[in-house]
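Dropping a structure here in structure tokens format, bear with me for questions.
One chain of protein is taken out of this complex; the other chains stay put.
Each chain gets a letter, A, B and C, in the order it is written, and its residues are counted from 1.
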Amino acid sequence: MVNYLLRRILIIPVMLLMISLITLGVMHISPGDPAALRYGLNPEVSATALDRMRELYGLDQPFLTQYRGWLIRVVSLDLGNSFIDDRPVQTIILERLPATLLLNILSLALIFAVAIPIGVVSAWRRGSFFDRSAGLLVFIGYSTPTFWLALLLIMFFGVRLGWFPISGMRPWYVQFMPPAAQLRDLASRLVLPVFATAFGGLAGLSRYARSSVLEVLRQDYVRAARAKGLTEKRVVWKHAVKNALLPVVTIMGLTLPSLIGGSVIFETIFSWPGMGRLGYNAIMNYDYPVVMGVGVLSAFLTLVGILISDLAYAWIDPRIRYR
Amino acid sequence: MATVGGFLVVAMVLAALFAPALAPHDPAAADPRPESILLPPGPGGVMGTDELGRDLFSRMVYGGRVSLSVGLIAVGISLLIGLTVGAIAGYFGGWVDSALMRFTEMVMIFPAFYFILMVLAFLGPSLRNVMVVIGIFSWPGLCRLVRAEFLSLREREYVLAARSLGAGHLRLIRRHILPNALAPVFVYATLAVGGAILVESSISFLGLGAQPPTASWGNIIAAGRHYVESAWWMTLFPGLAILVTVLSYNLLGEGLRDRLDPRLREGRDGKSARG
Amino acid sequence: MENLLEVKGLEVSFPSPAGDFKPVAGVDFVLEPGRTLGLVGESGCGKTLTALSILRLLPPPGKITAGKINLQGVDLVTLPEKEMVKIRGAKVAMIFQEPMTSLNPVFTIGNQVTEAIRAHQRISRAAARRRAVELLRAVNIPRAEERLGDYPHQFSGGMRQRVMLAMAISCRPLVLIADEPTTALDVTVQAQIMGLLKRLREELAMSLLLVTHDLGIVAQATDRVAVMYLGRIVETCPTPLIFQSPAHPYTRGLLRSVPRLGQRIRRLQAIEGVVPESSLRPRGCSFHPRCELADERCREAEPVLETVGDSHLAACHKAPPPAGKTDG
Partner (left out) sequence: MEADRKEVLVSIKDLRKSFPVQKGWLFRTVGRLNAVDGVSLEIEKGTTTALVGETGSGKTTLGRLVLRLLPADSGQVWFQGVEILSLPPSRLKNLRQDMQVIFQDPYGSLNPRMRVGEIVGEGLRIFRRGSRAEIAEKVKELLAKVGLPPSARELYPHEFSGGQRQRIGIARAIALRPAFIVCDEPVSSLDVSIQAQILNLLSDLQEEMGLTYLFIAHDLSVVEHIADRVAVMYRGRVVEEAVRDRLYRQPLHPYTRVLIESIPVPDPAARPPSSARPAPDSEDSEAGCSFYSRCPIRVDRCREEAPALREVEGGHRAACWEV
């Protein structure tokens, strides 16, 4: 176990190395490529960026020299300053991180809380009305472009019905409200983004949970548990669910990269002041230090998430816990 | 289920192939007069017009070409990489397998979407780049599937029997392993087409995919976003098109899985119930 | 003797698009208190499904479509599920062929044994735990107390079957069904488990329904035997009789084709042909395509179980009449 965790942790620096290598490699090719400038959304920014890049990374120097320079900075936790407002990248990212974490952790919780019960009940009552309608919904959910869903949500609940605010997380005037009202405001602003972010994972995971429970229900030990005289409820909720959670937990870890990818879209659509939107804007403005910083950090977060899901797996499965 | 999905898939491929015949107008023909922009669906066009007065239906038909070709080619690329890497890892096993799988794992947990956006922004957004980049980032799942199949198939007794008959690597892979591994790969690839179309539409929505004036479902939605309150049709129709397209690939894939992959077949035949 | 368990005309169907097929097509037998009945047959003959029917644990979409299963006069076939739960594990317990997969890998042995106890008895956790230790000792698991906290993967196949047995006897059932309990185990372990089974059956005065394909086990462990072929019982009698004077040609063929230790012969006498799929049951006597005695009558009319000797029944047109005995 310890050995394994060590390997998982050791993979982090390797991964970060790879990411920075790719990023720098792409940057190395692109600023010289007029195509990038032509297609760039903001040619002026990219032109200034180019100059600053030369200055910052020494782009005239050989690639490996540049890379070494960058690595030294990363190791000393110096990600450089943003080209846009010249503030340190770490500071900017740290400002944005809580908003992203809040959104993603809430939607993860929502996914787990809703998808697993749906999957279990669907499998248990296979072929029932519930199963079939859940199956249909899940199927549609699975195929829905979620950014479009987010727009529809805004259109309907935000604009037409006016139930929820459609953008932002914490407008300036909130600070003048009492704490309870501040919290209520935040909650109402969270509803749409959390739902939109969770939607895709919800569909995928409940389907996965269903097939995983179905698989477990076919096992010999489930039949043996029934033969002991356990009620069907107990057989399903005790014997089947814990085993079925194993693959679900693994898949959860692998959902993280797409959650982070989703942040880029949803934070942009909902004007959410998180890392995703920061990264997107940095990309569009050729703000290289920020692009790189956000990339490195999101990779790191993914790895941490996967580490947590591994630990959860080991915690559930005694075959791993006791080597 | 597979039949419905298959029918829709074929219909959409045909629509994309014969787009010029199907579209009533040139998708790029702008008519920016105030009386012809943002027209609701009606006699002027079954789906109305956009902010530049272009016929939305025509743009949708051409947008379908983009989605389908990106979906198919990106999956083709990922199949190429995934099959090769997975087959090598699974067939040879040992340290080759470990090394390749460590690498695959890394690509798998890579925050791919963000990097796709970055690469496209820096190298220049173009459909060709979109296909290549999606393909390059989406092979790990397929690779793991192929590897798992190969790993288990190469231990099968019929493969051992063929080895004891003097069959070489090529014969073993071609005659004994690959044919038995293809069904799940095919299912996975079908489902992956839907996934690639979703990614492409998100990229185009963010402005890094198909560039105007080329129409794609994603960038139509992006343009319509600014008229959410006044011109709902610009958001609704392309979104529905994506939904239906992806749904039909998923239906086809799931249907194929039920037919091809006996492990996931839910109804049991008599044999497994024999006492 | 009073019958504890009586199975009459049991029929199990699996609906399929090609038409229902009946792996169990009219099975009758009785189980007397304190006795062991061996249910013998080759794979696909329906013996396991017959056993599972008694607990109503048929794999879906299998269903009991006809017949009665009387346990102390109560018909289990028509019992509501709520009542059936109280029978399973309490009055009728079962152990299975695959000890390696019959225990849930994510719960401790202690958890699973106490769960079996507390499913039917209202006792405290601590008391259940004490009882679990007793049970593990009863099935000869060394260091029982320590091992309660262990997980199934820390046990060997033989030990897992002992744990299954401990759970099965936890409520002192009237009937224990053992479905090929030693088939997956090595021969030395098999001998231990069979010995244990025999001892427990005597100590707890249970009735044992032993499902097996092994005539050696039948000879060593049963009082009475029922031979199944293609979903029907073709012969039933006290165990010694089946070896001395088998009445059905299938039984005779089976006995002849078994290689016996210490009795080497040049050529084994095989039963020719293959067992057909149960969905393609032959007309008339289902054994007739493989039977050397078969004639027109066997191809047309299906024989029923008839008395051929002292508490000896066979379903064969060619079986000797009750008076005489055959030498097989």
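The definition used in the following text is that a residue touches a chain if its C-beta (ideal position, glycine included) is under 8 Å from a C-beta of that chain, and two chains touch if they have at least 3 such contacts.
Predicted model, so just to flag it, every value in this text is computed and none were measured.
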* Among C:254, C:285, C:298 or C:313, which residue is in contact with the omitted chain in the full complex? -> C:254
* Asked: Touching the left-out chain: which of C:3, C:65, C:111 or C:192?
  -> C:192
* Just name the one of C:82, C:122 or C:264 that touches the chain not displayed here. => C:264
* Asked: Which chain B residues would touch the chain omitted from the figure, given the whole complex?
  -> 156-158, 160-168, 171, 175-176, 179-180
* **For chain C, the residues touching the chain missing from this view** => 42-43, 140, 142-143, 156-158, 186-192, 194-196, 213-221, 239-240, 243, 253-255, 257-262, 264-265, 267-272, 274-275
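Following the convention adopted for this analysis, only the chains that are shown with their structure count from here on.
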* Structure fact -> Neighbour overlap between chain B and chain C returns A
* Let me have the rounded angstrom distance from the C-alpha centre of chain A over to the C-alpha centre of chain C, please. => 54
* **Residues within chain C bordering two or more other chains** => 59
* In their shared complex, at which residues does chain C touch chain A? -> 55, 57, 59, 81, 85-90, 93-94, 96, 98, 101-108, 115-116, 119-120, 151, 153-154, 164, 167, 171
* Partner chain B, residues of chain A touching it in the complex -> 11, 14-15, 18-19, 22-23, 26-27, 29-30, 33, 35-36, 38-41, 126, 139-140, 142-145, 147-149, 151-152, 154-155, 159, 211, 214, 253-254, 256-258, 260-262, 264-265, 268, 276, 279-280, 283-284, 286, 291, 294-295, 298-299, 302-303, 306
* Considering the complex alone, what residue numbers of chain B touch chain A? -> 102, 105-106, 108-115, 117-119, 121-126, 194, 198, 201-202, 205-207, 211, 218, 221, 225, 228-229, 232, 235-236, 238-239, 242-244, 246-247, 250-251, 254, 264, 266
